[in-house]
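Omission of a single protein chain aside, the complex is shown with its protein chains in their original locations.
Let's turn to chain A:
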Amino acid sequence: MKWEVVIGLEVHTQLTTSSKIFSPASTAFGAEPNTQTAVVDIALPGALPVMNRAAVDKAIQFGLAIGARVNRKSVFARKNYFYPDLPKGYQISQFELPIVEGGQIAINVDGVEKVINLTRAHLEEDAGKSLHGDYHGATGIDLNRAGTPLLEIVSEPEMRSAAEAVAYAKALYSLVTWIGICDGNMQEGSFRCDVNVSVRPEGQAEFGTRREIKNLNSFRFIEQAIRAEVQWQIETIEDGGKIEQATVLFDPDTGETRMMRSKEDAHDYRYFPDPDLPPLVIDEDWIERVRNALPELPHDMQQRFERQYGIPAYDAVTLTASKALAGYYEATVAAGADAKLASNWIMGDISATLNREEQDITACPVSAAALAALIGRIADKTINNKTAKDVLKKMWESGDSTDAIIERDGLKQESDSGAIEAIVLEVIAANPKSVEEYRAGKEKALNSLVGQVMKASRGKADPAVALELLKQKLA
């Protein structure tokens, strides 16, 4: 039987505010335990929450960025459950009337664009942390994180593969860091995903029973967890079993998902409007102010890149993965580089080297202007593409300019046909077998001869000139 996978995501993004959502305590990461708490965060009796304007502002930014409805009135609700890292006994969240409803995010998998609809995004507070260290059989509680503002972003169950789910998570990540409402630090838990997965026989209209994989904090884990869960669900059904609704955890060490809670002991949160917080009302002026301050968004920039620079959609999507990368590309082109060559170099050698060094573009030692100078020397045929790769490597290590390295190492390409001609004749004389093959109609033999010419010239010959001359001589 063919199975269809159905996936929806709930993503908790930590908002970049200085203070907590309902208290003036700091949200800075990594402080000594419990040093960043105010009376509201530790739930002292009588302490009342006061809403942080910046958290609302950031939720509006997100709503506008995905083309959603920003509700002029939204309501905070109590989500009731008992856990020691939640000292009030309830989490302040939004239930019936969230701040943001609807909206869309475009994803691109293997060149195919798909639009994912969002259900809602709501404001809520984070809980504290439980530490299960050696505390004589007790659990340690750190409430520094309690009250950190979160925007929980819920998608419709519209993804049909692990690849689509990862593409969605990445697009969402790119957007929230792009508009600056989230710092994107996944190690510190600033962007955490819960993934709902179910399977159904292809062609069946109703959804299968879903299981929720909690708290995935890397794109790789999202992919691995979904694949493992899908396989488990299909095998369970094919073996005659039934999927029960449950919450599961992914164990990266075993690569398996394991049950955390079954439906029987699922929480009954008994939501109700929080009497401590009257409705949040947002006026038109506020929304207009936020709209006017929004930067150009990734999707708009992609389309502009295709139009303005004439580069393929794939390039435009890759180059707009982050604002910094897009800025680097535009600066390279503005410094005079050919738009497609600049794209090739940034997506190629520059990105590859940064990946190897586990750095991002902001740490690139070769400036956009320096890269443009290198590309300029390829375009004016001073050096060929292969030499340019070596020059870039040297620029990366030494910080020297393209021209200084070409001069110092004598890398200037030989395009004087007289000098190349001599080498071509030598190569023809030394490789009778390849010459014979080429004359017998084997086009590939010509590549080998060009290679020999490049080698004899120590990479300095212009390959196009060498090819032309070889064809002439062998005609």
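One rule holds in what follows: contacts are C-beta pairs under 8 Å (C-beta built on N, C-alpha and C of every residue); 3 or more make two chains touch, one makes a residue touch a chain; residues count from 1.
The rule is simple: contacts and distances are computed from a predicted model.
Of the candidates "FAD-binding oxidoreductase", "Proline iminopeptidase", "Aspartyl/glutamyl-tRNA(Asn/Gln) amidotransferase subunit C" or "Branched-chain amino acid ABC transporter permease", the chain left out of this view carries the UniProt protein name "Aspartyl/glutamyl-tRNA(Asn/Gln) amidotransferase subunit C".
Shown as candidates are A:260, A:297, A:419 or A:446; the residue that touches the absent chain is A:260.
Within the whole complex, the absent chain has one touching residue among A:37, A:302, A:351 or A:434, and that is A:37.
Checked against the full complex, the one of A:50, A:293 or A:425 touching the unshown chain is A:50.
Mapped onto chain A, contacts with the missing chain fall at residues 17-19, 23-28, 32-38, 42, 44, 50-56, 75-76, 80, 82-84, 96-97, 130-132, 135, 137-143, 260-261, 268, 270, 273, 275, 277-281.
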